[in-house]
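Every protein chain of the complex appears in place save one, which is left out.
Just so it is clear, A, B, C, D and E label the chains in written order, and each chain counts residues from 1 on its own.
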């Protein structure tokens, strides 16, 4: 218990400390030390939990904590009201007031079975989440040290509010820990709200108009989800006398509540009609994005969905979630094709990947859930790595456009390799996307959900397209472009390298992760033995493939050591000027050749797809929600 | 109306009939009666008037009036037959056979007895 | 029997006007031809409408600057560049000026002698 | 295990011969369809032998590695397939292979090669769904993703999957790089992309690509066969015949169509995938 | 740089038999801008009129281009004849007409083949060129050359075609026509071909006039103009109606050229029917002095020849404005917004002949 308490509370304390720290060095020390502390504790706690297969539950007298939470909630409400008034976003106030009063009212008057339930618990899933949050989250905080320094060097136009920034990062971590450890739905809701507000504040960090707008977008969407959450709590409490997650999972007949919670999960994990906020979040400094997109925020959404997954088998909620997930997977991966801003591609890919996880969760069966959890892990690490490397590249080159990463492998080889690993971790390495596609396909066929089968088939094709073209861009070598001095900060390097190592190691130990961690977890969740999804033989084959990729460079060196090479400039119709970077143009002058990737804006452009998708997915949600609610009566 | 694979008929016909490809180089080259191959000269008729050399648009012919040498650069001749047309003595004519490719130009000399044999040999060789 | 056509003398100043007028009357630009003469150049601008064939003849000194008609007839740019490159006629304001590189030849303005 | 290794070995050794010969026959038939004599049916071997003996011009050494990656993964794909492993893995491995090729040709910073690789990517994007749906179809028809299992079916998969088969034939044209879909690389007729993705590959590097294509073609025709075979011995003969017919059909299509533009390809392939493949699996789902 | 690629297209490029270069700015595959550059074949052959006897210059003139070689030679002669005021025998005029039209058939067949090659239809390319070989054989039979004929001279022609040969040709043409109908229908009716030609590179009538396009290009944009309605060679006695199409796209241009092949057959038949007996050449006396324009309809459209003599055997100026030269600006226009894959087709539908253009 003390571990859990530490994990939840310590970040808040650190946050408070950081809020008061104006000095860079002190901040550095605090952040690094506390990151180490959090990671260490999380590691010890989770690993021992996993090894001992411990499932801890804590019954507590929580009256004081509840009171604190109410105060906290009111404080959040106040904060929202003040800032919203300032920026004249009255709609947000309405939302906030509605749900907060709903919850407080419920807590004060409707909350009957107060003492009976488990408030805090931990099982395999929480352990996994805890590891992800601690390891990835803390590294992002460390990374942010270096990054923010550079950031403010390059962006003199923004006010340096770093104390605030780091405070929020740690609050975020604390809230995430709280969220995953909570069993009491109200507690969960509380932390849920904190993450919403934190992300809102982080997104608005630069205080530019666009940042403010986007932050409000994030806020209202998440509040809308929160409202769903709140209603679900009230509904559950009144109708079924359920106030905890475990109770909910154990009971099997609360379709409406599940739908509402799933709805909340969808907003948080930025699924289709609510994708806007995550895209808008890009305006914030990169660590924010890294945090939101990988270890925290969006993971909270899919965490909830995966938790609920056993409740969604074959019912309307499941259909809604899987449809939205599958649809999001496909639609956003198409849009990602048309983007050249690296962060935007990453944002769309996050949404798309989460879509796949969501679809897996919505599949509501053991195999898909297994795939979903694995994907969640891989995604968190690779995505965080990618965001950080993009951030590092941006600090180096002043641009985060993928087009400007042309030949990065020559200019900044180290960063390029890191990025390569990240991209491969996202989709190439045998385990990330493949297994989830695999399991999902199989499960959806078995359950006869052909629409999802199609969505996944198409979505995986489009996913492959945008990743590969990015990959290709990185490794295109043009002659004689120089290696640039790399000025990436040491803290950034630390985080980048550990992430990269983590990605590779995760891929290599994938079978163990699956067998030792995820399979038992799923067994536990579904209370049945899950069939072998990927046979041992296939796992071996995948490992062989991975090894082949790793060994390839060396092997080829040896194989081709005797080949007679001649370096020759590339072909340009015979009018290449000297090296492969230019040609003689129609006016007889030198012109730089330039190669751009394809974006196919006419087909996959944001303007073509985004709005239609919004309408479609809103339609799906509304119809299915109405059906669910209508069906219950 | 646009149809798919409109060309199938022709293609199938081709597939099942004999290809039109010539046998060349195993078989003979195809020439017509009027084919302009290379210039040949009946050196006995030539009076070394240099008219052909002057009117040759490619300057392939050299005529040395004094030494009575008529020389042609086979690789410089564009086979226009202008020389044939202008020669008042009808000493020139157009052969149907054309000069073979080679690594060096074939320059054929007529008239001067000394070199004739040697150069002619070269020419004959190239013509096989 | 042969096709009949007209050759009309024209002052260089009137060139653009004339071109504009012809364009209004839906003539097309057929060609521009330069001939090197003793005192300078003889430029022939040919226009046609259906089967009618009009030739405007400019006789100019070497140093006269002729205004380009490429603003009127877009296609003129090729002819004008050519005249500029090969003959050295001074032509001003070509909308797509290759600056002597339409034909990248070793000897500038070979027709000028 | 031994059997698996043996099958793999047989594929590794035999496929280039079969593939090379097929490509020679392809060229011969093509020539005859065009009314010419055409090259010898061993021409592809001559070509590769020549390429192997020539000097290699490289733009950078990364390229060579990536091309090897392509070859190795294509071979691996084929081995997996003929060893009877999981079809999803096979498809995945194929995708990885092609990705290597795309990167190889992009890495050289040459305009035509880079554009070729973008086109190759589009091609990949367009046929990938159909490939997956084929795998799905197999699974639905035979209850397993395992190729050995699929081959042991009582009823050949094609009975359940006529639509998927048709769709697969459609993408086969893309995969084989035949007109109307020879977008990224031109075999014979000339191309706005010069040689597309192989523009910058010369000598033995190019030979590797050719060899990889032989392997790939054998493997692809193998999939065609997979639709036909069942646990009856004679189904193998029929499969052989169907493969030959398919092959001929591809040549015929190649010779009777113009190269279309990428958008037409993408649209039609996806449409066909959706309509023919999609409806097929929907129906299959219902009647199951 | 946004997502635009800047790439060179040509001068050496497999779809271009001749060197021409375009600076292409493309977005994905959409061409945003294309600037052509010419001059890779520029020889400066107009200049050597000053060095060659005007009688011999005809051999240079016909080497302006090996595709439309005959008409170049002929038109040069017509121009000189006009300056010298010689009227050549009627039989020579008819012979010229027949060769002209045969050249047109050969040129259009060649073009069809190249077009097929450009849209990646190899067999069709081969089939076209196979048909074309027959015409080449006829050329060789009648003139002694496959592509360069050298049968023109100032004052007439050098070779006669006797009755037997002509009727043999007509018979062969009758046979060929069937095959060519079959072949050209592929261009007009095949689905994939249609996707490549229809609505690609549209040039409206107004644009056509403004850009001064000529020949089939012009007629495909709905402008009924054919220089053969003017008097040169024997055309004054022959019925020709310009073939027009209105769409102005690549399909229309293909259509026009295909119809012109059949029109050419028809003209040859008329000519053979009408050809009188008699001399094939007269002696042109004196030296050319004065100037003349001659307009003829080349396979690619209206070509203009200008000859200026000064009373010596060396001319002052010889100039050709070839149809391709006039059509190049339209290439600029049509490539904008086209796809990269269309570029070869667009280049081809103006039927570029770079050696004509650059001389």
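Going forward, contacts are C-beta pairs under 8 Å (C-beta built on N, C-alpha and C of every residue); 3 or more make two chains touch, one makes a residue touch a chain.
We adopt the following convention: contacts and distances are computed from a predicted model.
Trainee: The complex has one chain missing from view, so what does its UniProt entry call it, picking from "Sulfurtransferase complex subunit TusC", "CoA transferase subunit A", "NADH-quinone oxidoreductase subunit NuoB" or "Probable glycine dehydrogenase (decarboxylating) subunit 2"?
Mentor: According to UniProt, the chain not displayed is called "NADH-quinone oxidoreductase subunit NuoB".
Trainee: Using the touch definition from the top, which of D:200, D:216 or D:250 touches the missing chain?
Mentor: D:200
Trainee: With the missing chain put back, one of D:16, D:35 or D:111 would touch it. Which one?
Mentor: For the chain that is not drawn, the touching residue is D:35.
Trainee: Which residue, E:55, E:69, E:221 or E:263, contacts the hidden chain when the whole complex is considered?
Mentor: E:69
Trainee: If the hidden chain were put back, which residues of chain A would touch it?
Mentor: 566, 568-569, 571, 573-576, 584
Trainee: For chain E, which residues lie in contact with the unshown chain of the complex?
Mentor: So the residues of chain E touching the unseen chain are 11-15, 17-19, 39-45, 47-48, 51, 59-60, 63-67, 69, 110, 113, 125-127, 129-130, 133, 136, 145-148, 353-355.
Trainee: In the full complex, which bits of chain D touch the chain not displayed? Write them out.
Mentor: 27, 31, 34-40, 43, 46-47, 49-50, 52-57, 188, 190, 194-195, 198-203, 206
In this text, only the chains that are shown with their structure count from here on.
Trainee: Which chains are shared contacts of chain A and chain C?
Mentor: Where chain A and chain C share a partner, that partner set is E.
Trainee: Going by the contact definition above, tell me which chain pair has the most C-beta pairs touching.
Mentor: Counting C-beta pairs in contact per chain pair, the top pair is A-D.
Trainee: Please indicate which chain is farthest from chain E, where distance is taken between mean Cα coordinates of the chains.
Mentor: Farthest chain from chain E, going by C-alpha centroids: A.
Trainee: By mean C-alpha position, what chain is farthest away from chain B?
Mentor: Checked the centroid distances; the maximum from chain B is A.
Trainee: Central chain, going by Cα centroids?
Mentor: Nearest to the common C-alpha centre lies chain D.
Trainee: Starting from the mean Cα coordinates of chain C and chain E, work out the distance between those two points in Å.
Mentor: The mean C-alpha positions of chain C and chain E differ by 24 Å.
Trainee: Round to the nearest whole Å and give the separation of the Cα centres of chain A and chain E.
Mentor: Chain A and chain E have C-alpha centres separated by 64 Å.
Trainee: Residue numbers in chain C touching 2 or more other chains?
Mentor: 98, 101, 104
Trainee: On chain D, where are the residues touching two or more other chains?
Mentor: Only 33-36, 111-112, 114-115, 118, 194, 255-257, 263 qualify.
Trainee: Tell me, which pairs of chains are in touch?
Mentor: A-C, A-D, A-E, B-D, B-E, C-E, D-E
Trainee: Flag every residue of chain D that touches chain E in the complex, lowest number first.
Mentor: 30, 33-36, 111-112, 114-115, 118, 179-180, 182-183, 186, 188-192, 194-195, 255-264
Trainee: Where on chain D is chain B touching in the complex?
Mentor: Per the touch definition, chain D meets chain B at residues 29, 31-38, 252-253, 255-257.
Trainee: Going by the contact rule set out above, which residues of chain E touch chain A in the complex?
Mentor: 1-13, 21-23, 27-30, 35-37
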